[in-house]
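One structure follows; several queries about it will come next.
Here the complex is missing a single protein chain, while all its other protein chains stay put.
The first chain written gets the first letter, and so on, giving A and B; residue counts start at 1 in each chain.
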Amino acid sequence: MAARSVPLSSARDDNRLANSLRDAAIAALMVFALGFFFLGVRTDIAPGGLALSFRWGLLFSAVAIVFAGRLLLNLFVFKTSAPITAQFSGMFSGTGSSFAGLGKWLARALLAFAIVLPFFFTYFFPNKDRQYIDLAILIMTYIMLGWGLNIVVGLAGLLDLGYVAFYAVGAYSFALLAQNFGFGFWMALPLAGLLAAFWGVILGFPVLRLRGDYLAIVTLAFGEIIRIVLLNWYDFTNGPDGISGIPRPTLFGLEFSRGEGGFADFFGIPYDSIHRFIYLYYIIFVLAIITNLVTIRLRRLPVGRAWEALREDEIACRSLGINTTNTKLTAFSIGAMFGGFAGSFFATRQGFISPESFTFLESAIILAIVVLGGLGSQIGVVIASVVMIGGIEMLRNLGFLQHVFGDGFDPTQYRMLIFGLAMVLIMVWRPRGLITTREPTAVLKEKKRIGADMVAQGEGH
Amino acid sequence: MGSVLQNEVDGAAPARWDETPILSVEHLTMRFGGLVAVNDLSFNVGRGDITALIGPNGAGKTTVFNCVTGFYKPTEGRTAMRHGAGLQASAIEEVTRSDRRYKESPQGSVYLLERMPDFEISQRAKVARTFQNIRLFGGMTALENLLVAQHNPLMIASLFTIGGILGVPGYKKAEKQAIEKARYWLEQVHLTERADDPAADLPYGAQRRLEIARAMCTDPLLLCLDEPAAGLNPRESHELNELLKFIRETHGTSILLIEHDMGVVMEISDHVIVLDYGVKISDGDALHVKSDPRVIAAYLGVDDEAEIDVPEIKHDLEEVVEEAQELAAADKSKPKPKPKKPRPAAKASGAKPAARNAGSPARAKAVVPAPSEIKIKNAADFPGRQPHGTKKPGPPGADNLTRIKGIGPANEKKLNALGIWRFGQIAVWKAPEVDWVGAWLAFPGRIQREEWVKQAKTLAKGGATAFSKRVDKGDVPTSKARKPRSGGKGGKP
């Protein structure tokens, strides 16, 4: 870059323009090739087979947009002597350290906000409070799942692509306990966690010997197996119809219902359905905070150090007398336990569960949250959850775009497309995730944060 | 069989390490598919000794380590670790017969390492190790590395995590002690200043020291170090020696180390075991080993394996060569050789049983091929039969025997001393001759392995082997192209 910036002769400019044009043309051609069968052609079911329709306008506008965009990018960003992005990269180059210093305050601020969040929304957005609190509950659930998976992937370095299985075990445990034995949420919650942990051990025991990607594919397979069993074991799980009528949580026996003996009645305040949402929010908030505190404490315990050591070098661990199988199993089962708690919360929040909710996509989203946040970073999980989950839910509110693109345009269709693109772009932008420093768990003199380039990523690196 | 190993050198008086061994390796064999990495290896590691395991590259040293520390399951053999004094032979036999892995008692405990999983070897049998390619937890600080090493006691203090989560006071105290212990070891390895730096950030020498400190944090009774001096500069190497001596003296930890740096080995080792091709070729104190011709041969006798730069051994080699030359000269001048011993090692140690029989050449008579013109005084000490040799090279002069892979300049001299000058003479060797010459050259088994006879047959017919072509091109030092004394790596002359 520096060498290029010195002589800015016009010949060089011409050359640059020519190069940029050629590059943009190639990009446009590529888009034409890629888009021809998808943007240009559409197949639809019609009477008597499939009908073809052509959308040349769409195809050529896509080609034109890419050509122009690429050309502009080339001229002003990639091939220019002073790219605009240089300023951005300057802004972000120090993020590792600045985030870390910022992290503490950010964490405190977020915590304070999380505590007052329901009242904040009921006060400032009285019309949309239910929607926002519901979204906050959803995000908080993913934060908890992310923290749970962070133990397995971030600390112990075990790539688990089937985490949703434990989420499902937790949810179904509660649903079935409630349906068959009349358990309430608070009684079922610990049992659901224990059952999920138990499944973690059962599934983990045979597979934890496997390395890296083999472990990943087997956990994925187990996740799918559990989903398929839930789907097909009709007598037990009610199959694809799912289980409905799952009881709502009570506050020391008080139900959040209208009328006599309910929460509102007991405290003598007018009934409002928002109470239940606020209560649900605080349940998941407390569960998530417990997950976080336990994780933070575990990191400072020998088992947590052993997890991180395992991620760094398994062979060295064994040479130091660490039983790696047990250590992996504890990571796997503790992670599973938190997944189970979150699952049983999910069941009580929805009141209805079916295997549909526990697809591989859920595992992928949770894993993406952990990796995008920065492996092993607790605050990173929070940021990634807010950005990704909050982001896709916000995309539901793009109704105004219908005015731009016409009535046939359904913005919610594009949610997952944008979600996927965001995943790719964030990862390319920050391959190590948003928060990339590791905090040591013990200090002799002075606490120094450890850069991500030092930290290993576990199995099969 | 008993666990006392008869030391082949000091047959009469058992060496210290055979009397109070902390670790006995008996008949250890490790095969990888068809490859025999370690073959029927037995040795003892003395309690409180610094024992070195040396040998050329690929001799199987690290394999032995991996077997001892449980990373490989040996194909055959027994490795017994003892806590407490004495041989505890009966306890070992008892555990061996049962299907238990160890027997612990207040008087002393025995552990059969080959039955134990790797982590248990460190946890229970108290054998710690380091790795040839340093294996630190790079993303964790030096302090954390040392805390991870104290996993098992801390685990108990934290009541297997449950107490730790609930915050029992005992754990706080235990952790404080663990940090103190870490601080102590950081001081010993001069890393206190870098305690809070990630291990991957430390310079190479510091990483080596930290790895030793980490191993010491497991309170081992036996510390196994895999090439601890590799890549260290002389000053660091010296510091390492001091550290190892300190560990042995202050903590009473026995040390078993693999090392290429002969300076380290010779300076600090009480006991040296030499491996070559997975077989033990020498065992004794440093003085004994460095003058053992088999060791010299293993390091230098063979063309391009000679990759050692140790003045002592170089000097020894020169001695051997000179003696061989003298011997050859003597053989040429007189029919009866002077009573000069061809094996200076025997002289040095004086341990070879004096079974020399002046009339021994007679035993070689009346058998096909013709009896040798060269009389070797102690010919009967060696198994097999002395091959036929002539005093003179023959009309067109001697062949370049170093064209045979496995015969280096030193061996050529020794063969010449035996009256072997031509490929044809080697080509007619049968098993007895091969055995005899193998013993005479002090590397049994090697002639078969390197197929000298087959090579000689080819070369005698005027053919060439891949190796001889390299010799002819000058890629390998030979007696004709360069001085036989040079023991450097095979490079262009």
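Criterion: contacts are C-beta pairs under 8 Å (C-beta built on N, C-alpha and C of every residue); 3 or more make two chains touch, one makes a residue touch a chain.
Following the convention adopted for this analysis, contacts and distances are computed from a predicted model.
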item	value
Among "Branched-chain amino acid ABC transporter permease LivH", "Phenylacetate-CoA oxygenase subunit PaaC", "NADH dehydrogenase subunit E" or "Cell division protein FtsX", UniProt-listed name of the chain not shown	"Branched-chain amino acid ABC transporter permease LivH"
Among A:63, A:159, A:278 or A:303, residue touching the chain not depicted	A:159
Option from A:222, A:256 or A:332 whose C-beta touches the chain left out	A:222
Touching the absent chain when the full complex is considered, from A:43, A:244, A:273 or A:397	A:43
Subunit A, residues in touch with the chain not shown (by the definition above)	30, 33-34, 36-39, 41-45, 49-50, 52, 153, 159, 206-207, 209-214, 216-218, 220-222, 224-225, 228-229, 231-232, 315, 360-361, 364, 367-368, 371-372, 375, 413-414, 416-417, 419-424, 427-428, 431-432, 457, 460-461
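Simple rule for what comes next: only the chains that are shown with their structure count from here on.
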item	value
Distance from the mean Cα position of subunit B to that of subunit A, given in whole angstrom	55
Subunit A-touching residues of subunit B, taken from the complex the two chains share	69-71, 118-124, 128-129, 131, 135-141, 143-144, 147-152, 154-155, 158, 161, 164-165, 167, 171, 175, 179, 182-183, 186, 192, 195-198, 200-201, 214-215, 218
In the complex with subunit B, residue positions of subunit A that touch it	294, 297-298, 301-303, 305-306, 308-309, 311-313, 315-324, 330, 438, 440-448, 450-451, 454-456
